[in-house]
Each structure stands twice: as C-alpha cells, then as structure tokens.
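Only one protein chain is missing from this complex, and each of the others stays in its spot.
Naming follows writing order (A, B and C), and every chain is counted from residue 1.
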Amino acid sequence: MNVLAQPVGVSHFLIVGAIMFVTGAVCMATKRNALGVLMGIELVLNGANVNFVAFGSELLNPDGIGLDGQLIALFVIVLAAAEAAVALAIALNFYNNHSTIDVDRADELKG
Amino acid sequence: MAIYFENWLPSWLAYLVAALVHCALLINVIAVGALVYIWLERKVSGRIQDRLGPTRVGGRFGWLQSLADGIKLITKEDLLPGGADAMLFRVAPYVSFCASFCGYLALPFAYNWVAMRMNVAVFFIIAVIGLEVFGVILAGYASGSKWSLFGGMREAAQVVSYEVPLGLCVVVPVLIAGTMDLVSIGEQQAGLFTNWFVFHDPFTFITFWVYFTCATASVNRAPFDLAEAESELVAGFHTEYSGLRWSFFFMAEYGSMFAVSGLAAILFFGGWNGPLPIASWLSLTAEHGPVWGYLGNLLGLTNFILKCSFGVTFMMWVRWTLPRLRIDQVMTTCLKYCTPIAAAMFLGATIWTAAFPGGLILRPTVPLGEIREGWLEKAEPTSSASVSSASVETKNFVARAADSNAGR
Amino acid sequence: MDINWHSFFFMAFAIFACGFALAVVISSNIVHMAFYLVLSLGATAGLFFLAGADFVGSMQLLIYVGGTLVLLIFGVMLTAQSPFISMKTKGGEWILAAIVGGSLLAILLQATLNIKEWQAGEKPLPDRAPVTASRLGMGLLGARVDELDKPAAARAGMSGYLLPFEIVSVHLLVVLIGAAYLARPKKRIVPRGFEQESQS
Partner (left out) sequence: MSAAEQLPVLLGTAWLLPLASFVLIVFFGPRMGKHGIYAGYVATAAILLGCVLSLYGLFGVWISENGVYDLAAEHQEHAEEHDEPDEGDEARATRGQVIRAQQPDAAEAEDDLPPDSKRFHFDTSEHEGKSGTVKAFTGDWYTLGKFGSLQVTIGYYIDSLTVLMFCMVTFIATCIHFYAIGYMHDELHDITDHEVTLSDGHHLHRHGRFPRFFQYLSLFCFSMLGLVIAGNIAMVFVFWELVGICSYFLIGFYIERKSASNAANKAFIVNRIGDFGMIIGLMALFGSLGTFSFGNWFDDQGAEHPGIFSQVRPGEQEYPYRLRTPDGMVKAAAAGEIAKGVEPTKEQVDIWRRDFSKPNGYGRQAYWLLIVAGLGIFCGCVGKSAQFPLHVWLPDAMEGPTPVSALVHSATMVAAGVYLVGRFYPVFTPEVLLVIAIVGCITLFLAATIAITAVDIKRVLAYSTVSQLGYMMLALGVGGWVAGMFHLVTHAFFKSLLFMCSGSVIHATHTNDMTKMGGLLKKMPWTGYTMLAGCLAIIGAGVPFSIGLSGHYSKDAILAQALWFQIKNPLYGWPFFLVASGGAALTAFYMFRLWFMTFVGQPRDHHVYEHAHESPRIMYLPLVVLAGFAIFVGGSLPFGGDYQGLAVQGLLEQARPDGTVAESNGRLIPTLHYPSEKDPKVHRDVHKQAELVAFGTALAGLLLAAAIYGLQLINPNEVRNYFRPIYQFLVRKWYFDELYQALFVEPTLFVSRRVAEFDKKVIDRFIDALARWARIVALLDDVIDRYIVDGFVNWFAQWTYSAGLQMRRLQTGNLRQYIVFIVVGTVGLFVLMSFYAFANATH
C-alpha cells in the first residue's frame, strides 16, 4: 500500500506522539545532565501535546473533542514554559551549590 | 500555478516545480534585497558620515559594490577553527537564514500575493523571525571562542526578552482589525491614508514607535547590536566566520530587517494601500477583470516595497546616528520601558476601540463583519434560536462583536 | 502516481520530529541534544499546522521553540563546561531504560492501533481546516462559539476556559518571580562581629 497516497488519521499523529513521549521518558531516565532530563521533560510534554491537538483537530476527526484539545494544548505549552523557567533556575542553583550539573550527585534526600 | 503545470507534467512533479518557483521568487527577494540594502547602507552611512561611500564599482554610485563583495565572499577561504564544534558551526548560518526566510512564507506583498495565506500570519512571522536567534546562539557556542560565546549569550537574553514587548505591540493592530490574517488586515486599511492603523488612535501611534524599537532590537541592529559589538567583542558571534557562511548571516539579518519592516508596513501603514486609493480611482481592481487586478496589485507591490525600504533605511539612519547601548541598558529599555509602555498602549487601544469603534477618523471601506472568521456567521442563527444560558452569553459576545462592526 | 501532499508533508515532519527526538536521546553532547530538540519541536509545530491547528502551531514556535528552548540553551551554555558537556551513562541503565521504554511504547502503540475511530478514514480530508484563532480566543474568554450547534445538554458545563486562563496567567507571574528568586546571586552571610575578616 502506498503510505503517501492515503489520507492521514488521528492514529498517525498518536503514533508520533507515542514515540516522542517514550523518547522523552527514556531521555529522562538515561541523561545524567540535569538539563538533559529537562529536555526529556519537554519531549514528553510535546508528545502529549501532539495527542491533544490530534484529538481536537476538526480536520482529522470533525466529531472529536473540538476546540478543547487545542485549548489544552495551549495551556500545556504555557505551563511548559513556566516549568522550564523554574527548572532551569533550580538547575542553575544546583550548579551554583554543588558546582556540578550531574543529577546523580543530588541524593541528599536518600532515605 | 501548479494546475497550469499539471497539463504537461505528472502532478507530483508539477507541485514540486510550482513550489520551487515560489521559493525561487522569495529567495530572490532576500538575496537581491540583501545586495541592494548592503549597497544602500554603505551609501547612507557614507552620506551620514559626510563621505561618498562606494563610487567606482559598476560605473556610477558603485551600484555593483555589494555584488563584487558577494563574489569575494564566495571565493574566500572557509575556515573552521580547531576548537569549534564542527557540526553546529556548519549548521548555524543556515539556521539563521532559514528562520528569516520562513518569515516570508506568510508575508503578503500585495493583495493575496502571498506564498501561504494563514489566518495567524502575524504570530507566525513573529515566531519564525524569533527563531533566527538559534543560529546566532549556536554560532556563538560552536565557534569555541569567548567572544562568540558572549555574543551568543547576549543575543539569547536580548531576543528572548524583546519578544515580549514585540508581541504586545503586534497585538494592538490585531486587536483593532479583529483578525490575525495579514491580508485582511491590509485590506481594512484601504482607502485614504487616514485609514492606516497608525492614525487609528494615539495609542496605536505610540505603539508603532515601541514596535519599531523592539523590532530593531530583535533583529539586533544597532543600537542594539550587542551580539556583534565590534568594540567590545571582536565581532561577536561571527568572529570566527568568514566567506559564504558569514554572508548567510548577513542575508539573514537584512532579510529579517526587511521582514519586520514589511510587518510594520502592513500592521501600521496600510501595507500595499497607498496614501491615496489611486488603484481604485483608476479602477485597477479585480472587479474590472484579472488584468486590471494584476496591474493594481503591481502598484500595491511597489507601494509595499517602497514602505519596507523606507523602514529599512530608517533603521540604517538610526544605526548610524545613535551610539550602542550597554547590555544592562538594553535590558532596562526592554523590561522597564518598552514592556510597560506597550502594555499601557494595549490597554488604551482596547478602551479606545470599545469607546469609539471608528477610531479617530477611520472609516474602513471593508466592514469588519466580512473579515472576521466564520464563527460569527455560524453563531448568529443558532444563538438567536436557542435561549439556553450558555448560548445567551455567547449571543452577548456575538452581538457585541456585531455592533462593534456596525459601529464602523 | 498521485501524491497526497498532506500525507507527504505529514510523513516528512513526522520523520523529522521522531528522528530528532531519537537523536536527542542518543547524542551524548548536551549542546547537540539542545539543537536536535529545537529541530524536533519545530517539526512538531509543522505537524500542528498539518492538523489544522495553526494557532497552536505558531504558539509552539513562538513560546516553546522561541522562548523556552532559547532559555534552555541559555542554561546549557551557562553550565557547559568540559566535564559536563558529555556525561556517559552506564550501559546497564541504557538497557533498563530501553526495555522499560520499549514496553511503554508497545502498550501505547497497541492502544493507538486498536481503536477504530482513530484510524484514518478512506475519504480524503477537507482541503482547508476551519479557522480556529478567534474561536480559541472566545474559548479562552469563556464563550464556546464552536459548540453552538450542540444541544444545551451536551454543552452543559462547557463554559469555556476563562478561569483556567486567569489561573495560568497568575501562575506565570508567580513562576517569573520564583525563577528570578531562585537564580538570584548568593550573598555571603557575614556573622556579626566578623566584618573585618570578611572584608580583608
């Protein structure tokens, strides 16, 4: 079958979203650099966003959840920005105090 | 256009060709524009500094000067510093260039002469031009040199913070027009020059100047060119660059200058509509047939290019007139002055539009109701039919929008 | 052969997005990661445009790519010193993460592909998506002009997003202040009586 000939559906977007989400999770789980973890978070949020937009898009499924998807996606974007600002501040603080950016060194709260 | 090619090509090839033609046109705008403007800048700076500027190359006025420079740059050796991050160092210029190039996708040059008519064109352009900073930052980092890194950092801080007032300023005309579609925004200002949004009310007038400041800053032209402050950092982020890559940076810079000027022209100065509606007087409009419409659009195109060039020239004038700011002063200008002023102007414009929907002397030839997006027409019948609270509330919204249109 | 250009561009952007996302994971150089992330998110914005969400797309470009990631890269540069630019992870962790992630991916894909309404219909898509910008604006203002044709019962409780909008904006302000506070320069606290020593 010719992939390029047939119209795309929600599921295509969902697959992309899933891949980005998992990639983000793996990125979070493997990067030792705090900022790398942050990037993983951004990826995860983006995967989720792709899903929201796909569900909400009138183009792909006119009887979907309508605008709510896009609105929630907007909120996610904004909150991601906020989260990035705070996380970055935390990372820099961590860097100032421990003079390293390695998250494995941040285990004072070990039980 | 693609339809035209389809007659004698397989469709996918036809579309490809069509796309390529569009791209070629746009790239020409940037490349040729950059050449012209570099030459122009030399002349302008020369005149301002009481010099002549280039005079020899290509006969009079040295009008081939920048072409010659281009050739020189292309033939120049292309260095890659040892401590550089090779991949990023190579990619960075193209990132900048692509960014400022993408801005042209949504920038209409005349009525409906636009590569991609989007209904969020304004934000799209702002966003894409904002991406130019990545090239600079990456260049700054990848060069592996302190000066470049400093340049990149400054650029990052500056651009990120200047996007806030820039966005606020852009929102004001959008608020008045009631749409983010640049084409319809331009159409609303058709007619006499009194219809231009810059004359819509005092707030928009001030907003334009704030916008211009922020735009100058966000394309990092002097006096905001902290990223390439040759007196402090050798040449800032492009210290290590040379040859074609370097020239790409410059094309990007001039391209985005042109783009922001064009945005200003459409948002505040009526875009392709001249000060006098000569086109409509000469009945050079689409109603009188495609040819006349085409001629009218050509006239509009000239208008538009002239306005943009005026904006660019103004930037040059500013550059060669004002001294460069310190980085903290740049930040102060943005956060302590531009942002509050822009916010205040936004508020004022809102109140003004609510109070006098007609603006000062604005009598748009196109009633807004036809421009606003489809929800209005869609909302009207249902809301009038149903009496449930939710739709009553919506009816109020719709009604308000409707009579604000009627008010114009 | 006739190409459905929508699908074509979708494929292109999808491959970009996923590919660069993978590149983010695989690359070990933090700055390269940041760059790939930029490209991946930009491609995602392209996907949004393809899904007919122009406004969200340009918002993604403006706020996410243009703002958040610049901030991120800023942070990367601030902390980019030779030992931290590339920090290797032990192979065991790689394998563990790969297994866990793979299972998660498997589950997600299975969920995605099993639900029939989500599959692509054979009917071609409408060539132009409905305009959403001002409807989104009204939605944020609290009026759902897109739902007017729905019956009142279905619209019950769908009163728009005014409150979340307000909350988010206040939240943003708080975040700004908080970030500035966290990242403020540290002052050395001089115990009383030791001023001389501290100055010398």
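The working rule: contacts are C-beta pairs under 8 Å (C-beta built on N, C-alpha and C of every residue); 3 or more make two chains touch, one makes a residue touch a chain.
The structure displayed is predicted, hence computed values, not measured ones.
Peer 1: Give me the visible chains that the unshown chain touches, in label order.
Peer 2: Within the full complex, the chain not displayed touches A, C.
Peer 1: Touch as defined at the start, partner being the missing chain; which of C:L96, C:I115, C:L163 or C:A180 qualifies?
Peer 2: With C:L96, C:I115, C:L163 or C:A180 as choices, the missing chain is touched by C:L96.
Peer 1: Of the residues listed, A:A29, A:L43 or A:L59, which one is in contact with the missing chain?
Peer 2: A:A29
Peer 1: Of C:L104, C:A120, C:L141 or C:V168, which residue touches the hidden chain?
Peer 2: Result: among the candidates, C:L104 touches the missing chain.
Peer 1: Mind listing the chain C residues that contact the chain we can't see here?
Peer 2: 93, 96-97, 100-101, 103-104, 107, 111
Peer 1: May I ask you to list the residues on chain A that touch the chain which is not drawn?
Peer 2: On the chain A side, contact with the omitted chain comes from 25, 28-32, 37, 103-104, 106-111.
Note that only the chains that are shown with their structure count from here on.
Peer 1: If you connect every pair of chains that touch, what shape comes out? Choose line, ring, star, complete or other.
Peer 2: Topology of the interface graph: linear, an open chain of contacts.
Peer 1: Max contacts between which two chains?
Peer 2: After counting contacts between each pair of chains, the winner is A-C.
Peer 1: From the mean C-alpha coordinate of chain A to that of chain B, what's the distance rounded to whole Å?
Peer 2: A distance of 30 Å separates the two centres.
Peer 1: What is the distance, in whole Å, between the centres of chain B and chain C, each centre taken as the mean of its C-alpha atoms?
Peer 2: Distance between chain centres: 26 Å.
Peer 1: Determine the centre-to-centre distance between chain A and chain C, using the mean Cα coordinates as centres, and give it in whole Å.
Peer 2: So the centroids are 5 Å from each other.
Peer 1: Two or more other chains in contact with one residue: find those residues in chain A.
Peer 2: none
Peer 1: Which positions in chain B are in touch with at least two other chains?
Peer 2: none
Peer 1: Chain C touches which residues of chain B in the complex?
Peer 2: 10-12, 15, 85, 87-88, 91, 118-120, 123-124, 126-128, 130-131, 133-134, 137-138, 140-142, 149, 152-153, 156-157, 159-160, 163, 167, 178-180, 372-376, 378-379, 382-383, 386, 388, 390-391, 393-394, 397-398
Peer 1: Sort out for me which residues of chain C touch chain A in the complex.
Peer 2: 1-4, 6-8, 10-11, 14, 17-18, 21-22, 24-25, 30, 33-34, 37, 40-41, 44, 47-48, 50-53, 55-56, 59-60, 63-64, 67-69, 71-72, 74-76, 78-79, 83-84, 87-89, 93-94, 96-98, 100-102, 104-105, 108-109, 112-113, 115, 117-126, 129-130, 132, 135-136, 139-140, 144, 146-147, 161, 164, 168, 171-172, 175-176, 178-183, 186
Peer 1: Provide the residue numbers of chain C that touch chain B in the complex, in ascending order.
Peer 2: 1-3, 5, 29, 31-32, 35, 38, 42, 54-55, 57-59, 61-62, 65-67, 69-71, 73-74, 77, 80, 130-135, 138, 141-146, 148-149, 152, 155-156, 158-159
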